[in-house]
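Of the protein chains in this complex, one is absent; all others appear in place.
Residue numbering begins at 1 within each chain, and the chains themselves are lettered A and B in the order written.
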Amino acid sequence: MPASGIRFAVTALLEQIVNGMMMGAIYVLVALGMVLIFGVMEVLNFAHGVLFMAGGYLCDVFVVHATGSYPLAVVLTMVTLAIVGMALERTVFRRLRVNLPMQIVASLGLILIAENGAVLLFGPSALQLSVPSVRSLVRVGELSFTVQHFIIVGATVVSIGALHVFLHHTRFGTALRATSQNAEAARVIGIDSASIYRITFAVACALAGLGGALLGPLFLISPQMGDLPLLKGLTAIVLGGMASIPGAIVGGFAIGIVEAVSTLFIATEYRDMVVFTVLIAILLMRPWGLFSVRVRGDA
Amino acid sequence: MLPARTAPLLSGALFAAALYLVPVPFAGYPYVLFALTLTLCYAIPAMALNLLLGYTGLVSLGHMGFAGVGAYVTAVLMKHGIASFAPSIAAGTLAAGFVGALVGVPCLRLRSHFFIIVTLAVGMLLFLLFNNLDWLTGGAAGLPGIPRPRPLDLGFAVVDPRRPVGIYLLAATVFVLVFVIQYALVRSDFGRSLAAIRQDETLAASRGVDVFAHKLTIFAISAAIAGLGGGLQVVFLRAAAPQSFGLLEDINLVLIVIVGGAGSLFGPSLGALLFVALPEALRVADAFRMVLFGAALVALALFAPRGLWGLAAAAARKLRSDESAVARVGHS
Partner (left out) sequence: MQRLASIDHVPVVLGEVCSPAAAAEAPVASDYSIPLILTVPTAPDLTKQGNSFLFRVNADTDQLNEALAAYVGERHLSPLSFIAWNNDAGRGGVNGMKALLPKDIAIGYVGYFDVGAVDFSSDVTNIRKSGARAVMLLMDEEPGALAIRQIRDAGLDSQLMGTLAMGSDRFLTRLDAKYLDGMVQYSAFPPSAPLPRIQEFGKAYRARFGEEAHGFAAQSYDGLLLAVKAMQAAGTATDGAAIQKALSGISFDGVVGHIQFDGDNQAKPPVYITQWCKDGTRKIDFPANLKSECGAG
């Protein structure tokens, strides 16, 4: 291959790795929420995508109508979504803990309410939110990225760190881990599972909202913006192990990078097929994921 | 009261008769026939999914993918004039069943959460294949221009599927056929084993039921019937498009079965009526109606897991038990 050809290929690879890290960070935020909910409550929350979407819309509302400051709007979005999450847990998901088909029906109902509610409130056209970090560019050699790309990765890393501190260095976090390992035993030693479930949902939904608030200004804010992140996040937690937080992190970044780099070799419209094929392959070969331990009954 | 055997047979025969008599008052209303034919087309994959979901306890989130396999095989054969209707749709049904078996072998050994996710992924993969394999499926634009079956001379009448009445009668016949198959399967020993598997797999296995073989068989049959429904649908609409077999349609089908009433014979048909005929009657469901509908789904999940048919059956039971309680006491 001529030298310029190699240079082109390396540049392309680097560009896609950066893009992949960025989208991977978004998938990680979604996956973390889903893995927390599943690990602690054994609930598969298909509505996580619309919570992500709600984060995007709320952030837009806060920036345009409330504060004008993007960072403040993001914080407000996370807080609001935490509250929404607690409400959802109390009213809908707590009752459905053992009933998987009904979890799906309820999630689908929530998706319909949220997506159509967004259309009613904001119209069917997507919203554009312009923030300084998207307008500013960073040059890396001949490549160029928005500042937002790096903010997304940075915010995700910070969230991972914060989550780690919460889970391993606070009483509540330890109680949460205990509940996810063995809910019965946790209750026996006096842990109040009701508040654990509430907090789990609050944290998970706040993370989803953060994802939406970060991705929204970069592209568009639309009612369907959470659909694909939901599926990719689901793939990430299957890849990493459905109750494993490190698994969700590795899985999310892996999916992001693999799907971005794959477009250098196969047609872009097959990019989603790559992810679903990976999902099916993992389920058929190692359904308990890369980071979990095989438990009897897992297959 | 009629003996237990004949009551269902009688009501079944009455129902089928009613189905065939629909064109009599509605012959001059092609739009009504259109809506009802579309409902029948959706009821068939719904009954297929019901066999899996309602009777065996397997939640398949990608089932319209199999309908799509049947649909595209039928469409390609008929559009290019390779075969007439009956062999084309038979090929579609067999192809869908074959793909179902192929998918079932590796996937059925996964337990509930994983099985749901893998069926979702398979459904999405099939959709992406329909959407991107341009040379075979016409890609995102689909395959328009599928011919209707040729008229059939029955001696006392000619049924012309190129006209609304004819295609409706064809759809009704396929529907009745599938309904009878559903009934026969559910009432057979095979069906009873499926119910046992749904309730407690380990227990069923310990009683000698080959769980995997049963699951694979019903999965393949269910996929085949879904394929039959798909083939009928594309012949009716005269066009095959990948959107008819994508994620939204997968979800729609699950809702049709669960809201209608999973695990009952008539539930899927009721669901199809609700999800297909009603929106046509109300014309495109707008955003506000969909919000209400979403709320109804959440309420259903929380309070009425047996679906609308289940609610109706429970209400009927309650009425009967009230009556018999009154009868026993003598007076209220």
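Before moving on, here are some points about what is shown:
The working rule: a contact is a pair of C-beta atoms (placed from the backbone, for glycine too) under 8 Å apart; a residue touches a chain by one contact, two chains touch by 3 or more.
On a predicted model such as this, the values are computed, not experimentally measured, just so you know.
Among B:N50, B:T74, B:N131 or B:S269, the one in contact with the hidden chain is B:N131. The hidden chain makes contact, of the residues A:L100, A:L163 or A:L220, with A:L220. The chain not displayed touches chain B at residues 29-31, 34, 131-132, 134, 139-142, 144-145, 237-239, 241, 283. Taking the whole complex into account, chain A touches the unshown chain at residues 8-9, 11-12, 15-16, 19, 23, 125-126, 128, 137, 139, 142-146, 219-220, 222, 224-225, 260, 263-264, 267-269, 271.
Definition applied: only the chains that are shown with their structure count from here on.
Contact residues of chain B toward chain A in the complex are 53, 59, 61, 106-107, 109-114, 116-118, 120-122, 124-125, 128-129, 131-132, 247, 251, 254-255, 258-259, 262, 287-288, 290-291, 293-302, 305.
By the touch criterion given at the top, residues 44, 92, 95-96, 99-106, 108-117, 119-120, 124, 227, 231, 234-235, 238, 242, 269-270, 272-273, 276-277, 279-280, 283-284, 287, 297-299 of chain A touch chain B in their complex.
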